[in-house]
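Just one protein chain is left out here, and the rest sit where they should.
Chain nomenclature is as follows: A and B, assigned in order of appearance, with residue numbering initiated at 1 for each chain independently.
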Amino acid sequence: MKRVPIISPAFLLSIGTIAGLLVIMQALIMTEIVSPYVVPLPSDIAASFWRVIVEEGVPGRFAVTVGETFAASLLILIVGIPVGLLLYRFGKLRLAFEPWLAAMAAAPLVLAYPLFLVLFGRSSLTIIIIGFTAGVAPVALKTIEGFTSTRRVLIDVGRSFRLTPAQEFRQILLPAALPQIFVGLRLGLIFCLINIVGVEFLINLGGLGQLINDLAERYDLPGTYAAICFVVCVSILFFAVLDRGEKWLQRRG
Amino acid sequence: MIAERDIATSVAPGAKPAPSGPPPLTVENVTKRFGEGPTALTAVDSVSFTLDAGEFVSVIGPSGCGKSTLFHVIGGLSDVTQGIVRVENETINGPHPAVGIVFQEESTFPWRNVIDNVAFPLELRGVSRSERHAAASHYIDMVGLHGFEKRLPSELSGGMRQRVSIARTLAAKPRILLMDEPFAALDEQTRLLLGDKVLQIQQQLKQTTLLITHSITEAVQLSDRILIMSYRPGRIKRIVNVDLPRPRTSDVVSSPEFGAIVADIWADLREEASRGLQESERGQG
Partner (left out) sequence: MAATTRVTAAPARLNLSVSAIRVIGAVVILGIWQLLALSGLFFRDVVPPLQNIAGGLIKLLGSGAFYANLAVTGFELILALAIGGIAGLVVGLLLGSRALLSDAYESWLSYLGPTPKIILFPVMIMLFGVDSGSKIAMGAISCFFPIAISVAAGMRGVDPTLRRVGRSLQANSWQMFFKIELPAMAAPLVNGVRLGFGVAVIGTLLAETKLSNQGIGFMIINAYTRFDMPQMYALLIVTITFAAVVNAFAERIAKRFGGAGSGRKP
């Protein structure tokens, strides 16, 4: 791992670019080259941040989105890992259905949200199920990959110490597969969260996604922009933390 | 083959007390074939030998001579086609608890630090944490990794990781240590130094050891006896007693006696190795 000092030229450049863009925007809009009715002043957006957070109940909405994501992730965990394990255990099943899982992982399933709406009603359940559908396939796929890529010699070491099948699973297969399973969970969580926020926005229900839709429908421009910035910031933070966490895990693996 | 064993015990210098009870390891007429019918490949062909308590024996041969197959059979990791392997008069059927195995490939658990890797066999037996850590520390010191207990394998060099594997195997207190080219992936200098380490351990524990190797110097440096295998089918071609004095260090490689034994073995091995090379080249073309 190369360690980049915090105040590097690259860091200054990236911060400078963002600050510069904001200043240019501010200037363009103040001189009305860009209409303030299309893009509000960055200073207005910044000013309405606090208003949106307090008046629109952002902490509560945040909790709703996190809760839905948590529930969907739990479902993904409970279904995805056992499915992966089952397909790993029975080679023929794996040959038959792994391509199906891969196709499912790549398919734009979120487009079926009206269908889920019909099946489960306009409720949190729909959102959770969509999050689950989006994230379960990669978790199952990575679980299979993790188990099958366990190195032969580690299994032989286990045999040489005469492990029982349960011990072999617990002491060798599971820890060897764990890094890959975590990669899968990270992917699953990402897909899950994207789709949950997106669907909240689309069906105007629940947490942060709905907030943006709400403000947009009220033509509260600075509020809409502030809410979008808020969600983008939260997700950048979330992905950055996840990224660091995975690198840390990989160093151990 | 019975005569062979008599020679070994009578000639072996530094004479240990004559072993009472059954020999630790008996390999009797072991044959291993892969496949069926005319395409079947005989990897190991009627190999027999015996290991005495405290003895260090090497099996040497060119690549493709079936020595790794022999290793897997003795380790109980694969079945024999014919013949039997006995550990202390008990015919093996799968890995035997008295046999400790060190593999050629990197085999430390990447998710456990050094001390937990070494303590692994004790953990399986339900030894308490403090006790197994104390025992593991002992073996970690023995392989010269004191101070690295809390490191993860990814933070160690290849040679250090292989020493962790050896310590892990020793921690199970095997009565027979079985090693398959444990230093094959390492550079020459590291191999010699690790050879020293193995010699020290050998002298300390009087560990009965069977080493599979393709390195003549390594075999001569470490062994009491060397079994030379032929290329396809893998048979024992000759047995060489190494009468170099013990305790040995890696300095022994510069002695003229050492050179003589190496030259003697090379004469035999060259024939097998070039036959193997020819056959594999024919297979390519």
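Rule of thumb we're sticking to: a residue touches a chain if its C-beta (ideal position, glycine included) is under 8 Å from a C-beta of that chain, and two chains touch if they have at least 3 such contacts.
Remember, it's a predicted structure, so these values are computed and weren't measured experimentally.
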## Note on the structure
Of the chains on display, those the missing one touches are A
### Which of A:Ala47, A:Ala63, A:Ile78 or A:Leu119 contacts the chain that the document leaves out
A:Leu119
#### Entry: Absent-chain interface as seen on chain A, which is shown
4, 8-11, 13-14, 17, 38-39, 90, 92-93, 95-97, 100, 103, 106-115, 117-119, 190, 193-195, 197-198, 201-202, 209, 212-213, 216, 221, 224-225, 228, 231-232, 235-236, 239-240, 243
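The rule is short, and it goes like this: only the chains that are shown with their structure count from here on.
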### Query
Which residues of chain B touch chain A in the complex?
75-77, 94-95, 97, 99-101, 103-107, 109-112, 120-121, 124, 152, 154, 172
### Interfacial residue positions of chain A with respect to chain B in the complex
151, 153-154, 156-157, 159-163, 167, 171-172, 175-176, 178, 251-253
